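Would you mind keeping the following structure in view while I ask a few things?
And now, chain A:
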Amino acid sequence: MTPLLGVENLRVGFKGHGGTVTALRDVSFQVAPGKTLALVGESGSGKSVSSLAIMGLLASNARILGGRIRFAARDGRLIDLLGVDARLRRSLRGAEMAMIFQEPMSSLNPLFTVGDQIGEMLLLHEGLDAAARRRRVIEMLELVEIPAAATRLDQYPHEMSGGMRQRVMIALALICRPRLLIADEPTTALDVTVQAQILDLMRRLQAEMGMSILFITHDLGVVAEIADSVAVMYAGAIVEAGDVGPLFDAPGHHYTRGLMASIPRPDRAPGDMLVPIPGVVPPLSALPPGCAFAPRCGRADAACEAPVALRAAGPGTQVACHHPLVAEVAHG
Partner candidate 1 sequence: MRTFRLMAAATLLMGTAIAGPALSQTSLDIAIIGEPQSLDPMMSTQDVVSIVTQHFVETLYTFDSSWNVAPLLAESLPEISADGKTYLIRLRDGITFHDGSAMDSADVVASLERWKTQATRGKGVADRIEAITAVDPLTVQISLNAPYAPLLSLLAFSNSAAAVYPQEVLGETLGAIVGTGPYRLVDHKPDQYIQLARFDGYKPRSEPASGTAGARAALVDELRFVPVPDANTRVEGLLSGQFDYADGLPVEAYDRIAASDAADPVLLDGFGWPVWAINHKAGLLTNRDIRKALQAALPFDDMMFAAFGDDKFFATEAAMYPEGWPWHVTNGTELYNINDPARAAEYLKAAGYDGTPLRILTSRQYEFHFKMAEVAKIALEAAGFTVDMNVVDWATLGQQRNDPALWDIYITHSPFLPEPALTDLYFSTSRLGWANSEKDAVLAAFTTETDTAKRLDLFGQLQGYLMDDVGFIKTGSFAALQGQRKGLTGVNLSPWPAFWNAARP
Partner candidate 2 sequence: MWRYVLKRLVGLVVVVFFVLTIAFVIVRLAPGDPAALLLGPDATAADAASLRERLGLERPIFLQYLAFLGGAVTGDLGQSIFFNQPVTQVLAQRAEPTVFLALFSLLFAVMIAAPIGIYAAYRRGSFLDQGAVSLAMLAASVPSFWTGLLFQRYLATDLGWFPSSGYGGPDAGFLERMRHLMLPSLVLGIVNSALILRFTRASMLDVLGEDYIRTARSKGMGEARVILRHALKNAAIPIVTVVGLTFALLVSGAVVTERVFNLPGMGNLVVNSVLRRDYPVIQGTLIVVATLYVAINLAVDLLYAVIDRRVKY
């Protein structure tokens, strides 16, 4: 089946005072229609850069150094997002691919009512008049389970709670029924209970509207709840990818295992300690020559100084490691 979104060998750099720093190194992944891909990693690993590159919202000092992003538009065309002109790209943005952000507090413009801001999508992409927009916005607000939608839409963002605002963001993103929703840590800033509600909502809306989701998070617990497949990023590259089940059962990369060990899991046995990964993510301007994770990896040896690429590891999983965990089991 043709993927809805295919990212191939994407390379992105940032121009800074000391020259250009590479933020994404040959990143490739696919999002299947109606499915959810979770992009996982610590901050600075390149997940947000990837999502912004797809949306075409990179900062002005960012440069696409190579690669392709293919998107299957509603009319059946397969569009290379990096090659098309700005106007087509803009018409896709919002209408066919939409994005919600981590900070519901700051992602809404404080000086416009939420109704205005959601309705603006309809104005931009469907050219509806004010009355029609209002009807649609109310419908959408009801869909994202905002009570008293008809009065809420005249409120300003600061009059709402965090959870409500994220619902508004979701309503805003989904009102034009995009084929792809990019959610960049949409629940990180929220309370745990609200987090669960939002995830439920997204799952439900995905089922109803049939869209694909690119879900960006550092939280493996969330991944387990919402994603179909996972790609783990580290220092601007994907180090492991695969379906959620196999990957969670048997992570192939030492970094993935480290991540899983560092989060509390509901099924954790008494006495299991949380083990943080030692060290910090190296700055992008000073990456080690081979495997970027090697300096923090307990298993690293001289071989790890050689470059390493993703390769098939198990059923439906790929891993970029000179000493993958599955291989060790096989040897042992």
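How were these candidates chosen? In short, all candidates are chains of the complex that A comes from, given by their letters.
The rule is simple: a contact is a pair of C-beta atoms (placed from the backbone, for glycine too) under 8 Å apart; a residue touches a chain by one contact, two chains touch by 3 or more; residues count from 1.
Computed from a predicted structure; not experimentally measured.
*Asks:* Which candidate touches chain A in this complex: 1 or 2?
*Replies:* That would be candidate 2, which touches chain A.
*Asks:* In their shared complex, at which residues does chain A touch candidate 2?
*Replies:* Going by the criterion above, the answer is residues 55, 57, 60, 90-95, 98-99, 101, 103, 106-112, 120-121, 124-125, 156, 158, 169, 172-173.
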